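Excluded from the complex is one protein chain; the other protein chains are retained at their positions.
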Amino acid sequence: MNDKPILMGTDTISGVAPEILDSIISASRVKTLPYGNDIYTKECREIICKIFEKENLEIIPMMSGTASNSLALSSFLQSYGSIICHDEAHINNDEGGAPEFFSGGGKLISICDNLGKLKPKSLKTKIDNMSFKKKNTANISGVSITQLAENGTIYKKKEILEISKICKNHNMFLHMDGARFANALVSQNISPAEATWKLGVDCLSLGATKNGAMAAEVIIFFNNKLAFEAKNKIKQTGHVISKTRFISAQLNAWFKDGLWIKLAKSANNNAKYLSDQLSLFRDFKLLYPTEGNEVFLKIENKTYDQILKLKIIPNLWSKVNDDELVIRFVTSFETQKSQIDELIKRLSNQFIKT
Amino acid sequence: MNDKPILMGTDTISGVAPEILDSIISASRVKTLPYGNDIYTKECREIICKIFEKENLEIIPMMSGTASNSLALSSFLQSYGSIICHDEAHINNDEGGAPEFFSGGGKLISICDNLGKLKPKSLKTKIDNMSFKKKNTANISGVSITQLAENGTIYKKKEILEISKICKNHNMFLHMDGARFANALVSQNISPAEATWKLGVDCLSLGATKNGAMAAEVIIFFNNKLAFEAKNKIKQTGHVISKTRFISAQLNAWFKDGLWIKLAKSANNNAKYLSDQLSLFRDFKLLYPTEGNEVFLKIENKTYDQILKLKIIPNLWSKVNDDELVIRFVTSFETQKSQIDELIKRLSNQFIKT
Amino acid sequence: MNDKPILMGTDTISGVAPEILDSIISASRVKTLPYGNDIYTKECREIICKIFEKENLEIIPMMSGTASNSLALSSFLQSYGSIICHDEAHINNDEGGAPEFFSGGGKLISICDNLGKLKPKSLKTKIDNMSFKKKNTANISGVSITQLAENGTIYKKKEILEISKICKNHNMFLHMDGARFANALVSQNISPAEATWKLGVDCLSLGATKNGAMAAEVIIFFNNKLAFEAKNKIKQTGHVISKTRFISAQLNAWFKDGLWIKLAKSANNNAKYLSDQLSLFRDFKLLYPTEGNEVFLKIENKTYDQILKLKIIPNLWSKVNDDELVIRFVTSFETQKSQIDELIKRLSNQFIKT
Partner (left out) sequence: MNDKPILMGTDTISGVAPEILDSIISASRVKTLPYGNDIYTKECREIICKIFEKENLEIIPMMSGTASNSLALSSFLQSYGSIICHDEAHINNDEGGAPEFFSGGGKLISICDNLGKLKPKSLKTKIDNMSFKKKNTANISGVSITQLAENGTIYKKKEILEISKICKNHNMFLHMDGARFANALVSQNISPAEATWKLGVDCLSLGATKNGAMAAEVIIFFNNKLAFEAKNKIKQTGHVISKTRFISAQLNAWFKDGLWIKLAKSANNNAKYLSDQLSLFRDFKLLYPTEGNEVFLKIENKTYDQILKLKIIPNLWSKVNDDELVIRFVTSFETQKSQIDELIKRLSNQFIKT
């Protein structure tokens, strides 16, 4: 057993996939127009149209996931409007109030559902109750769901379809925070189109940063009308990067020859392996099925202290009560089976298997 | 039985108390400086200092309750901050996203407690859980409670004290939405000081409009430092009225010789009488003790239809399930016992007493 | 000579016209629905449609002039948009950044023209130059002019028509800040319709407060589409007054039997008389023709000190250089010829006539 710390709390610890780095290097040797009027960004749009099987998609390459979500939401969230999301949604808990800021005061209305997923039934009840009073209630502009969901599981096609139907019935838009969209895709073995606009998703904040890129996200509008407001706000929110080509170059390499799928598959496989191994220990209670690249476990406080002493660094997720915690392990495209074996080996010296 | 509609769903249906009207008329005959530099506003501040037993209080006369709440909150709610309130709070449900707007994107974090009141214990748990994760969570700037509470009951001194202690422990400010503060005061028989700053309340949005005035509210800052930001924002939010004297003139008459207390007492007494009478009917289930001027009742949908046919117009409050509703009756300073007798008489012809 | 101070720096020093006060008193005796669902507001809309000779006008009764301007502008000013106005416009100089705030960051682009009036030619040049560069410049959403203009003169029909044509050619909206609209109307002897929508004005912030009301303004949308955004923002900006009837009651009395015209005419006549008298003094240089109820004069610093000693209080308007100032006198509906005579009498003892 070596004593190097094993950082496995988030996928943003990872570096950059070699193919993506090569694409950046190659783009650095070219002179091209700034502000998105470059050949890489043009190509990026074409690739996305092809992969998502839809013509003339409007896209916005971005460098930050928070900005990608907030700018997408601001395309239909007015200052006097509101968005319904899960209480534990990243946009509600971890983005410092960015959706509220981008929309100049828009409101997130959160629903507490078990298991970190918005249930169609809860959504319907919420909308009904809000519509009941009508007067002076913030208008509901749309719904945002996260894929992978907040608990690392996948929104199934049927679930998304039900949610999008409720949205359509109430003239609301449906946004998907796809920070780990690729991880959801490979586990279901469906096409990008089948996972989004064919289910009624209006816009997708698709993340590459957690899955191989340096800093690359892209907003994809399946509803072209929505792009108008967002495009007007990119500059004002400071998210026009002068050398935009370097975002697009990352995305182009990420999509090329299915690299994004390959990287996500590797991360998912390792997460499943980790999850299976951890479940063998008596003191680790797996909270949700491991459907993507995240593993959530309930442990006692003292177990957490023991783990840290073994130089294993998970993400401290939440407090259950005064004695118990939830921790999260996340694998990335870079994670090696050998790292997991080393992690399990360290635990085996300390913890009993059932 | 006459067939005039009985409007008793809210206290904003009422007119203006004669003493207050006289004060407006008197102020209209004087020439004085605009924008709050008038003698009425100076006097208003002195009266409030005296009534609240505290020197040099900063005050802001306002014309709208929503603005009074939002401007008060914006004194400590930053765009990147958040306020904890009850899920059913007026600021969360009925003000069209005004607190979010006034603060440029601040966030309301709501807690669902039964009975429409924020419980100290729930508040503590929420803060603990949010502090647990720290990173990137919207900073909690303060807490807002409503007096009368959302369900028409009173926050007792002990409850407020516990809440304010939690606030002080976490460097948070405590705001009180006192739209029906006078109604809470008379039922407890305590002084304005004992009901606010002596319990740790940092600022109060005190409402006169529901209790005799035409359009008069006043923000009272018990923590002078808070007034700075709010005073800087009055003009920018469009809430400087050129002839400010007409707000102050209303408030001065309202406070004079305990008029505000007298008016609130009358409304409360009539609410209690109404509540007692309604409780006698089998189909009306009183939901909460009637401690102020609001009466909340659970009834079946069909009962509601029958009431409307009797030309009795309560406020449709919320939906319980597919068969049941909550309605609210509100008495005002103008309500007469005879109106309640007439209302009960109409019901008696239709509904059975237990 | 008595020694009572003569306050004549602004029309907001004035009280309330008796007819308007009567209307308030009468409205205070009625129970009616809150939030604008009352009979007074319904009637107000009908009166305005009749007076402005246009069916189905959308209106919003307001209590503050700043809010009336900002809410009107926010109906077409996006956060990423801009409005062109005169450098000395009230919205640019005297409203604490309210238009920027209401629009969540919209921009005012100011043009410096002599004589406090936006010239069509300057407007055209500005738009041409901004369009020339295109990229990343804040989009120009519209233009705002003030009637009476910043220097107390009147925008003539021809001038407004030229400005509105430029607006239409560039898909921009035209807003009129009509804080002293009535004063402009009587001096030209044209109809309200001829002075607004027939010239291409899209929305008017019409002020009654300076001309007889307690606190009453009204936004009139000649372009119905514009009302949508503004109506969505009233509650969020805190400008829904629960007992809205009291604003409408003021407006209804103001419009009745041409009261608004009568009051403005009186103010204008007195301003002309004052202007003529002041022009006789050697040390007072009249800066602009007195076309409404404002008189602008250039004087030396020492003259200003002398005036104050005579207990005459004009408005200190601006600094010309280290030795000279601009002061403004404003008459109101209440101003009496005798007051002006008294003012002139005081001056005569001190200053030499030419």
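Here the chain labels run A, B and C in written order, and each chain numbers its own residues starting at 1.
By definition in this document, contacts are C-beta pairs under 8 Å (C-beta built on N, C-alpha and C of every residue); 3 or more make two chains touch, one makes a residue touch a chain.
This is a predicted model, so every value here is computed, not measured.
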Ask   = Looking at the whole complex, which of A:E58, A:E95 or A:E162 touches the chain that is not displayed?
value = A:E95
Key: Which residue of C:G36, C:P61, C:G104 or C:G292 touches the chain not shown here   = C:G104
Task = Return the single residue from A:Y80, A:F246 or A:W260 that touches the missing chain.
result = A:F246
Request  = Give the residue, chosen from C:G15, C:G96, C:G238 or C:P314, that touches the chain omitted from the document.
outcome  = C:G96
Note = Where subunit B meets the left-out chain, the residues are 35, 78-80, 104-105, 135-136, 139, 232-233, 235-236, 240
Inquiry  = Under the stated touch rule, tell me which residues of subunit C contact the chain that is not displayed.
reply    = 79-82, 93-97, 100-108, 112, 128-129, 132-133, 135-138, 316-319
On subunit A, residues whose C-beta touches the chain left out of the figure = 7, 10, 12-16, 21, 24-25, 27-35, 63-68, 70-71, 95-98, 101-102, 104, 209-210, 214-215, 234-243, 246, 334
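Assume only the chains that are shown with their structure count from here on.
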Key: Chain whose Cα centroid lies nearest the overall Cα centroid   = B
Inquiry  = I'd like the Å distance between the centres of subunit A and subunit B, where a centre is the mean of that chain's Cα atoms.
reply    = 41
Request  = Please compute the C-alpha centroid of subunit B, do the same for subunit C, then give the distance between them in whole Å.
outcome  = 35
Query = Which residues belonging to subunit C are in contact with no fewer than two other chains?
reply = 35, 104, 235-236, 240
